[in-house]
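First, the structure itself, so that you have it in front of you.
Every protein chain but one is kept in place in this view of the complex.
A, B and C label the chains in the order they appear, each numbered from 1.
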């Protein structure tokens, strides 16, 4: 039988090389701001993949990689440990296809954090405002009041009524579900006009995040990466749309 | 692993300070009549929160509170014990997102009532009639025939064919599921034109309910509270609509 | 915790007064032909209710009965034993709201049949043809080839390609799921124009069914009962439509 959610750690990585005090979540979402920021950091820092997560709550399809080999849809955990600190990154192809799956997957994510010694989670997302803004704000939310000051000092904005009362998906649920585990949670949402991968919003979020982390990350390649990601995502989304048609046809 | 439904009682409240003979349910629904009545009573009586319920059947999002901190969507149980009696109140952000979840959550609610010594449940809802009425009736239903007379004496109306054969969600299911537990159930539905928070309907329902309880509750602040609730709910609903768009985008 | 499907037998009925060699299923469906035939037979024969089935796969609502008392949506089993034979009847408010629920409920129905000694199941349904026919045929299907001749002798018609390759819901699944239990299954589908309760189609099906059973049932009141059922169902359907709107509003 298939488990509803499976976690596989890379065997060659020793358990003590999996831990970190900080997790940065950047799963797909509005403007793919979180995905872009997290994947950019993974590449700039040279983070290493330590775990893969598969689930029946992801879309029922495989991804075709360069060279024509396939792999299951997944979420992945990367880890960097070096002169700029020690971080885990949570990235992936998709979030859950169902509301229940969002809860169950997010609980697994925070449980992994708990096991790996994480004391603070940053979740990165976009905040869709539906129009183009000259200035891109970074709207923030926290899971403990005492976190607010440092986020504001780094440039994050707490704006009552934004985003309209709630944060959906893993970016929100990980903050809520980590409260009983005693893990600090900070959500940074870059304002973005809509659904295109938004490197300008990601750049602004990256600057707030790195201030909070106390490190510097070169953002020169963010725009280039946004372009590549846009191409790859258009393919996936196109495939998703086709999938729905096909599923209704073959199912 | 996350439980499908989790109940957490406040640790500082002793078990003997959780019981009550009467539960008043006011979850979100038509015209938010139930929510308004129950939350008004909680505030007027100064009821104390004794338990929180979380579930994967609630929408997959967190709520942003004043000050920018987040919390999981939940349902909550409050308790008042004083000169006006001893009551439990069931209130919350949402009802279930699925039909199966409605059943499973409602069963948990009546099981909690059973454990806490509840002998009668009042469920409060709205009855949408789609137009404005000069007189707001309170349509009633019961889970035992011998309850009918006292409800009529208090001003509740039993009107054949209203509401059209059924009562949906927790307000209905809690009445049905409490029958095998021997708990009395009375549903009071205030006529309301539609989807706005309706303080006039809530005032009428409150007057019937308090007659049944044999107490008096000041209704002066109901209209003011309805206004505040309307603002908060519009935000949540807007977020819900966005969530659906976003979930179909990121899922 | 609530079971996904619950069966409660009437306690006052002795186990030996639950058995029967034949089960007649008439749950809601096209033209409500099955429901009308089965409920008519229950009333004409004076069959007695012996069991109630509740499930989270039914719509999440209660039914308001005459007098203003509520009950959970259910399916019910009635039994008649007398000079016209011994029969079980399966009737109810709704079928499942999900595909998985259809399978799980139908399996429970045939398991009950197996326990109660049933050796043949008749499932009654409508066959929607979308237009008015002068002559109402009774299209049949069986779960064993050797049943075909007797059905044809009684007036049932086997017409290749009708109904288009499949029979949906309990009427079909009970036939398929009873094969491994060694229970004979015969489905009788009355041609009907559409969605109104169709007493003419039910009369024709009743005549074929009673020939197969070797008994006579007066059909004089079928039209009258169809009228009453139509009124009750319109209320339920109206409520169902409202429920969906409301669920999307409160959920």
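Definition applied: contacts are C-beta pairs under 8 Å (C-beta built on N, C-alpha and C of every residue); 3 or more make two chains touch, one makes a residue touch a chain.
Because the structure is predicted, anything quoted here is derived from the model rather than measured.
J.: Of C:20, C:36, C:173 or C:226, which sits in contact with the chain we cannot see?
T.: Only one of C:20, C:36, C:173 or C:226 touches the chain omitted from view, namely C:173.
J.: Taking the entire complex into account, which one of C:13, C:104 or C:215 touches the absent chain?
T.: C:104
J.: Based on the whole complex, identify which of A:75, A:97, A:136 or A:204 touches the chain you can't see.
T.: Of the listed residues, the one touching the omitted chain is A:97.
J.: Among C:26, C:60, C:163 or C:190, exactly one should touch the missing chain; which is it?
T.: Checking the options C:26, C:60, C:163 or C:190, the one contacting the hidden chain is C:163.
J.: Using the document's contact rule, name the residues of chain A that touch the chain not shown here.
T.: Considering the whole complex, chain A reaches the absent chain at 1-2, 4, 56-57, 59-64, 66-72, 97-98, 232, 235-236, 238-240, 242-243, 246-247, 249-251.
J.: List the chain C residues touching the unshown chain?
T.: Missing-chain contacts on chain C: residues 27-30, 59, 94-100, 102-104, 106-107, 128, 140-145, 148, 158, 160-161, 163-169, 172-173, 175-177, 179, 185, 187, 195.
Heads up, the rule we're going with is that only the chains that are shown with their structure count from here on.
J.: Taking each chain's centre as its mean C-alpha position, how far apart are chain A and chain B in Å?
T.: The answer is 36 Å.
J.: Roughly how far is chain A from chain C, going centre to centre by Cα mean, in whole Å?
T.: 51
J.: Residue numbers in chain C touching 2 or more other chains?
T.: none
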